[in-house]
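Note that this complex is displayed minus one protein chain, with the remaining chains in position.
Lettered A, B, C, D and E in written order, each chain numbered from 1.
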Amino acid sequence: MITEGLKLIVLGMGTVFVFLTLLLLAIKVMARLLAPFTTTEMLELEAEQQAAAARRQQPAADTGDGRTLIAVISAAVATHRARR
Amino acid sequence: MITEGLKLIVLGMGTVFVFLTLLLLAIKVMARLLAPFTTTEMLELEAEQQAAAARRQQPAADTGDGRTLIAVISAAVATHRARR
Amino acid sequence: MITEGLKLIVLGMGTVFVFLTLLLLAIKVMARLLAPFTTTEMLELEAEQQAAAARRQQPAADTGDGRTLIAVISAAVATHRARR
Amino acid sequence: MVNMFGPCENIADIDIPMGSNCFRVVICAFFLWLPFHSAAGEGDAGGVTAQISAVAESADHAECLPPIGELFKKLWESTGISAFVERTGDSWTLGIGRLLMIGIGFLLLYLGIRRKFEPLLLVTIGFGCILSNVPLAGINEPGGVIYFIYQAGIATGYFPLIIFMGVGALTDFGPLIANPKTVLLGAAAQFGIFATLLGALALSRWVPCIDFSMRDAAAIGIIGGADGPTAIFLSAKLSPHLLGAIAVAAYSYMALVPIIQPPIMRALTTPEERRIRMVQLRHVGRAEKILFPLVVLTLCIVLLPSAAPLIGFFMFGNLMRECLVVERLSDTIQNSLINITTIFLGLGVGSKLSAEGFLTIETVGILVLGIIAFCIGTACGVLMAR
Amino acid sequence: MVNMFGPCENIADIDIPMGSNCFRVVICAFFLWLPFHSAAGEGDAGGVTAQISAVAESADHAECLPPIGELFKKLWESTGISAFVERTGDSWTLGIGRLLMIGIGFLLLYLGIRRKFEPLLLVTIGFGCILSNVPLAGINEPGGVIYFIYQAGIATGYFPLIIFMGVGALTDFGPLIANPKTVLLGAAAQFGIFATLLGALALSRWVPCIDFSMRDAAAIGIIGGADGPTAIFLSAKLSPHLLGAIAVAAYSYMALVPIIQPPIMRALTTPEERRIRMVQLRHVGRAEKILFPLVVLTLCIVLLPSAAPLIGFFMFGNLMRECLVVERLSDTIQNSLINITTIFLGLGVGSKLSAEGFLTIETVGILVLGIIAFCIGTACGVLMAR
Partner (left out) sequence: MVNMFGPCENIADIDIPMGSNCFRVVICAFFLWLPFHSAAGEGDAGGVTAQISAVAESADHAECLPPIGELFKKLWESTGISAFVERTGDSWTLGIGRLLMIGIGFLLLYLGIRRKFEPLLLVTIGFGCILSNVPLAGINEPGGVIYFIYQAGIATGYFPLIIFMGVGALTDFGPLIANPKTVLLGAAAQFGIFATLLGALALSRWVPCIDFSMRDAAAIGIIGGADGPTAIFLSAKLSPHLLGAIAVAAYSYMALVPIIQPPIMRALTTPEERRIRMVQLRHVGRAEKILFPLVVLTLCIVLLPSAAPLIGFFMFGNLMRECLVVERLSDTIQNSLINITTIFLGLGVGSKLSAEGFLTIETVGILVLGIIAFCIGTACGVLMAR
């Protein structure tokens, strides 16, 4: 029985390595093929974050008139809606 | 077979028109019978909207003390509760 | 048949009383055994409530700068998150 | 969000206010389906006249429909009016009886929607009752959907068990643990139950047309406990033919609790007594709340194992509520799961509201017994509480 | 929230970014399972070669595996590549046909995800199609999960009924009640339906390889109504072997509504007419909204009882939405229940997208008929609306 088990192990380990290696290659190929899309997306994301940061800095100046609070509330509401 | 299809069409179209015409009549009869309720409901709704509008105008005057914000938050919370 | 029904009633009522009495005893025993835990928990709860009350009193003084509102919003958000 | 399952709103959104065209499609489609319907072998075992069956067979085998005049005659025979009229000749329960039961379904909807009597159950039971009594559609015959719901969920007892799990997850036993003497008020339910049982046996003994077996009487007795899911669970086991009447009676009287109880209470108690009951309860610890369902379950296993399915699921729900480590599951049980089960439970109970099962003198007896027993139960509860 | 059903994220959280190891476990586990797979008697009735079966038997009885070289040969025979190649010899529908259908599954995913054509259905149908056509896995054979979903939920008609209940709970009939004449626009759907039916019969008559029965033609006709759940419900009854093609056609054309309708509408109406339709509707009262589903149901019972299951569930959903006393149930129907049912409905429809059933000249005919019929339907709708 233990010999049978060793057979199973050779069979299993060998093929699992083949499978996982192929998967590793497939992911790398996919990443290379899709690199342009990924880069564009990343740049857009960064631009957006910078714009958001800029927007965030400006209203911080005029705290007195309640705009910050309204912004906080709106952001909370937006987050909440986005989450559902 | 195509003759059979035409029979089905005559049968189907005829009866569908009968059914839909009866439905049309039924909706009209229902609307007439329920007209008093609908009118009352509509008037109540309008009164409520006017009251709400009046209420909304007043606190807009005193923005300084934060009441507007509290109203905004309460309204948001109420909407949120109503929605669930 | 009615005699049979009376038999069922005697059987049922008797055993239900036994069951409920045992349950009553079990709850009392449980309450006594767990009394130390319950007391600790209750004291913690009270301490927390007092702390919360104290915290609530303090910021009530400086309403002008919007901290109350932020506290209200944070509390609402926290409650909302806790509830899900 | 609205436009995901049909083109209904698309069309409306663009330009023409067509409202929803979905149901018009259904109507058209069904006129197409009509001639093939019974041969499709779906549902209406005894529900379609032999003639239509013949049409369908010819349509099926020879691919050829009868002449147009005959087709219109068949069409007439497949309408509900024709079915109500013609079937009444064979058996009143198939013709006019179905019409009466549809009326009762509408009455239940009225009670649920307008009077707000236990709407969650009366609306679903009422609609199930209407659908079960539609002639020629076979919704309540083997292959039909409501028949299936009853067989799969109620005859087996699974839906009431899930409801109990949900009720457990919705129940806070804190007040009971703080004031354990109230446990003995269970006798109130008991008096109601046994009074109803005796009443059922008395009816059976002295009223000529009523003949309840011991099992029937036991099932009827449960109405006196004014607990809907238990009544459904046990009558599905003890006497399924009375399930419709028992469920309707149980939920009606559950709805009457807030109406009947206050005057009885006012008659039997003094204002001082009522004020006394409002005393502050002690704080109940988390450990107590977690152990309570396990203690009840243990007692149940030791003394009354045959009640373990129902009490077990009830306490499982309560444990998930109180243990605070499976809040995901507890939330789902309290919402999606109990709601989905309630819908199907109601529809399934409706399947037992057929004319031959419901329009009997027994049902009248059950309804009358129920209301008497309920009053007795309430009165005993109040007296015990003193 | 992420870490509740596996150790996947635990490992990642601590130190090593292992990502999710769940699926690696699955892979390892399946290599273990492999030699026993067919003897486990699960799913692959006709799906596994006799040799593997023999291995499994020996593994089962004599507790002894064949020599390692033979084991690797068996392993090769249990791969998908080998199955696609070797089966093509027996029957192209089992070999290359499955591969083509998997391609069609990916195409449906593309349409759903990238083109956003009815994604809720095309993503689920597409994935169901891929899984159904995996060789040797037996997912679409007795014992397999998608076969079970089809048999339990679609062949019986239960899933479309639940979807209809959900659509009812999502539909606001207010505009229709305010302007009841739009009801007659149902004729638009009707023209589409009957034109498709006639087209199907004409194809059957004059195209040599196509041979639709009357039932098939009726089922195909429903595509012209551009309503997915109705098409699925009725083709499961009338001609299940065409269900795959009909469902794909129906959902594709539903998705095309917003693309095809505006130009046809612009061609057939003047700007003034289009503006006129935007007039303010009257206020519709709550009582009207509550009674509307009951009126439709009553008419259906009186005139067309065989449509009662579908119309009944549709109106049940709508009543729960409008009656406002069972909001719990209405919410659950509009969310959890319809979503869960949609997932399984899509997977189940996918089971009808097998090579032998779908890769036929009939499917091409159905797809062509569908698009023509849909244009006719839209044009008639617009003309009727004038």
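The definition used in the following text is that contacts are C-beta pairs under 8 Å (C-beta built on N, C-alpha and C of every residue); 3 or more make two chains touch, one makes a residue touch a chain.
As the structure is a computational prediction, the values presented were derived from the model and not from experiment.
Undergrad: What are the shown chains that the left-out chain touches?
TA: A, C, D, E
Undergrad: For the full complex, which residue in D:Leu120, D:Ala137 or D:Ala249 touches the chain that was left out?
TA: Reading the full complex, the residue touching the unseen chain is D:Leu120.
Undergrad: Any idea which of D:Ile139, D:Ile154, D:Leu203 or D:Leu297 touches the chain not displayed?
TA: D:Leu297
Undergrad: To test your reading of the contact rule: which positions on subunit D touch the chain that is missing from view?
TA: Touch set of subunit D with respect to the missing chain: 1, 4, 120, 156-158, 161, 163-164, 166-167, 170-173, 175-176, 179, 182-183, 185-186, 188-190, 193, 197, 213-215, 218, 221-222, 225-230, 234, 237-238, 254, 257-258, 261-262, 265, 274, 277, 281, 290, 294, 296-297, 300-316, 319-320, 323, 325-326, 328-329, 331-333, 335-338, 342, 381-382, 385.
Undergrad: Since one chain isn't shown, list which residues of subunit A touch it in the complete complex.
TA: 1-2, 4-6, 8-9, 12-13, 15-24, 26-28, 30-31, 34, 37-38, 41-42, 45, 84
Undergrad: May I ask you to list the residues on subunit C that touch the chain which is not drawn?
TA: 1, 4, 7-8, 10-12, 15-16, 19-20
Definition applied: only the chains that are shown with their structure count from here on.
Undergrad: Over the chains that touch one another, what is the least number of steps taking subunit C to subunit E?
TA: 2
Undergrad: Would the interface of subunit D with subunit E count as same or different, where same needs over half of all numbers used to appear in both copies?
TA: Under half shared, hence different.
Undergrad: By mean C-alpha coordinates, which chain is most distant from subunit E?
TA: C
Undergrad: Quick one: subunit D and subunit E, Cα centre-to-centre, how many Å?
TA: Spacing between the chain centres: roughly 32 Å.
Undergrad: If you average the CA atoms of subunit A and of subunit C, how many Å lie between those two points?
TA: Here the centre of subunit C sits 42 Å away from the centre of subunit A.
Undergrad: Which subunit A residues reach two or more other chains?
TA: 66, 69, 73, 80
Undergrad: Enumerate the residues of subunit D that touch no fewer than two other chains.
TA: Where subunit D meets two or more other chains at a single residue, that happens at 24, 27-28, 31-32, 34, 63, 65.
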